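Here it is, the structure, as structure tokens.
With one protein chain held back, the other chains of the complex are shown just where they sit.
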Amino acid sequence: MSKNAALSYLPRKSVVHRMTGTTKLAFFLLWSTAAMLTYDTRLLAAMTVGGLVLFGVSRIKLQEVKGALLFMLALVMLNLIAIFLFSPDQGTAIYGTRHVILPLFWRYNVTQETLFYLLNFFLKYSAVIPVALLFILATDPSEFAASLAGIGVSYKVGYAVALALRYIPDVQRDFHNISQAQQARGVDLSAKDKTMTRLKNSAAILLPLVLSSLSRIETISNAMELRGFGKHKKRTWYVKRPFQARDWAAMALAAAVLAVSLGITLTTGSRYFNPFVS
Amino acid sequence: MPQPIIEFKNFGFQYDAQAEPTLHNIDLAIYPGEKVLIAGPSGSGKSTIASCINGLIPFSYPGKCTGSLTVAGLDAPHSSLFELSKYVGTVLQDPDGQFIGLTVAEDIAFALENDQVEQGKMKQIVQQVARLVDIDGQLGSAPHALSGGQKQRVSLAGVMVDDVDILLFDEPLANLDPATGKQTIELIEAIQQRSGAAVVIIEHRLEDVLWRSVDRIVLVGEGRILADTTPDQLLASGLLTENGIREPLYLTALKYAGVEITPEKRPAHIDTIQLEEADKEKMREWFRQTPPAPPAPQQEVLLEVEDLTFGYEEGQTNLEHVSFQVHKGEMLSIVGRNGAGKSTLSKLICGFETPNSGRIRLNGRDLSGDTIKERAAHIGYVMQNPNQMISKPMIWDEVELGLLQTEMTAEERKARVEETLKICGLYPFRKWPVSALSFGQKKRVTIASVLVMDPEIIILDEPTAGQDFRHYTDIMEFLRSLNKRGVTVMMITHDMHLMQEYTGRALVFSQKRLLHDGTAVEALTTPELVKEASLKETSLFTLAQKCGVEPPQAFVQRFIDYDRQVRDDE
Partner (left out) sequence: MKKMSVKTVVAIGIGAALFFVLGRFVAIPVPFVPNTTFSLQYGILGLFAALFGPIAGMLIGFIGHTLIDLSWGSPWWSWIIASTCFGLMVGLFTRKLDLESGSFGKKEILTFNLAQIASHAISWLVIALALDMAIYAEPFAKVLTQGITATILNSIATGVVGTLLIMAYAKTRTKKGSLNKE
């Protein structure tokens, strides 16, 4: 269980932790939008460095997220290989030129353009990952709902997120207990059964889970209504913290990055930085 | 005379989904500051009454109301749930379902947030209320780090932030161990004294609620009010037993001895009851006249647990050095507070978890190499909540499920399923969907689905949790009949009645260790054990002391044996 444990909040005393949840959420969204829009190598590289610096500031050690980083790295690598296998000339399709470095076989040649494209693809993820990790690791889950409300999402949707976080451990425990009891009756997911049998078996485990979840939905909504949820158009939040100068500064930084990202694309008329035509 | 804060006048209610009304001609007035217990068996309509008071009816459960219901001056059936929630605070039965916040503080603040209370004020109120229910040391804790009793305190705090006039408790004692149940009743009393709110408790566990005095008991049956009177009057009347509510055991004992119970004797509480010398003598006489039951012959060892130690995570333990033996044909209970290691033990026996050290043997054979499935052929495990165990919509399929993984032919399976259904009294329902059954019947289905594998032992987790006396008796008598057929039964339970009535032997767990392995009566009459394992001393013990019966332990045992006889003869 612990070896693929899901990432979760790591409380520390750092500037990043002291920022409000709203700031971190907005920062993360603006930052990843900027990274999605652009393919400019210089900007993506700068964002990667910036993200790593922020990560350092948070006092979370790389060692603590080693598992996640390796996993993400493997996933991105897998994608890079797949792209090359499916389309070895993707670089040329984007940058227009073709400089072969290493001819392999059949249609597979290593070109400068494709290597450069793959580097950019990698940067697109490396620019986002540190910031995404920070958002997950440095935001108190209690602040999620209030943060969503803070960026203008309906508080009901925000609260649905809070409920999901609240009940994940319960659902996990129920699932665990149910599947153990079913295993005792020979219903198993991990055995060497045929795939179809296993899918059907999983439905046998899921049915009690779903039915008890449905009755839980009823209890929870009664409990919430009895305590006045949905009474007003707005609600206040126990955990919400006031904005400070650092919050505004962080938001401004993220907004600036997004502006640069858009600016480069609009002024040059292209999302790509192309070193091959000069 | 002040105005009642809750007043039902010729009130009736029918759920939209049902053909018949659930409540008929209810006339009931509850006054500010009163403490009222509404008692009744399952399906009597007591929970419906509660839902009418807090507004879930007709808001969440639509239906037709007749007559009138006034709550805090509001015409309740025509007011909104939100209006009512200003005056009525409800603590629901399910502690996990109503713990909505990610932490204690957030959950307490929930109603305030919805009311748009400004944050500074909110924090102040939360702090104050948390101190009132004594949970202020855990404001930052997540729900899974709390015990059942603590969660209930949080729920109570969550409704008290609103300074309500009425506190409504829907079966507050279900899911709690006996000692925590006692604390809950004490807490309710303390809160009421401070806030002056009217308290309405819906519960069928009468003796436990009466641990602290209540002003009135309203007895409900089949949608009507059968009695509305003081506890002393009601307990003297005999109405309770007639209507499926269990009377306190000390009263049963007194009745067996021929002592007449009158309201003047103040029978509501074992500490207040006034017994004359003649009554006490009758009690002593009964004890002398009642022969002790012969001890059951002991058969060979079936299950042997030896020096078992286990931890869910590295570096910690949840069970330490546990050793005991179970003999063939025994029926025993496993008790102790939440987290003491009871469920962990059953998981180890079933092979769901692997012990760090120690052995488990069945008929002398070491089980450590056996898979879950292999063990399941000998050891059946029944979860607490049948809804979490039933995985097929149809009864037949559910019972047959385990057999499908064996080598049996279709005919063999059919014969086995039929036989099992007959034993379990489910044969007439064999073509029904599970959903058409009552909770107790579903429980039988889960037991049947385990029994069909022909196990030598079945382990049940809280077989009677949340059941009223009739259903409790149904389930337990059924288990006893299985036991008589030779199945060894082990039960994890919080129910002290179950333990003393149905199991001769009790394994008491505390702090990860097996604290006591002996008779149930010893467990319930030894003060250190009771305290250490969060049990509850039986009122029979106190009664014996009061009447000067010596030794009191023998009295408790004799009562149980005698009561068993009486019930078998019925």
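First chain written, first letter: the chains are A and B, and each begins at residue 1.
As a working rule, contacts are C-beta pairs under 8 Å (C-beta built on N, C-alpha and C of every residue); 3 or more make two chains touch, one makes a residue touch a chain.
Computed from a predicted model, the values in this text were never measured in an experiment.
Only one of A:Thr41, A:Ser87, A:Asn109 or A:Thr265 touches the chain withheld from this view, namely A:Ser87. One of B:Gly196, B:Gly238 or B:Pro393 touches the chain omitted from the figure, and that residue is B:Pro393. Shown as candidates are A:Val15, A:Ala45 or A:Val171; the residue that touches the absent chain is A:Val171. Touching the omitted chain from chain A are residues 6-8, 32, 36, 39, 65, 68-69, 71-72, 78-79, 82-83, 85-87, 90, 93-94, 117, 121, 124-125, 128-129, 132-133, 135-136, 154, 156-157, 159-168, 170-172, 175, 189, 195-196, 198-200, 202-203, 206-207, 209-211, 213, 216-218, 220-221, 224-225, 229-230. If you put the missing chain back, the residues of chain B touching it would be 392-394, 428-436.
We take it that only the chains that are shown with their structure count from here on.
The part of chain A that touches chain B in the complex is made up of residues 2, 141-142, 162-163, 165-166, 169-170, 174, 177-178, 180-188, 204-205, 207-209, 211-212, 215-216, 219-232, 234-240. Across the interface of their complex, chain A is touched by residues 54-56, 59-60, 81-82, 85, 90, 92, 94, 96-98, 100-103, 105-106, 109-119, 122-123, 126, 142-144, 158-159, 313, 347, 350, 352, 372-373, 375-376, 380-381, 383, 385, 387-393, 401-402, 404-406, 449-450, 453 of chain B.
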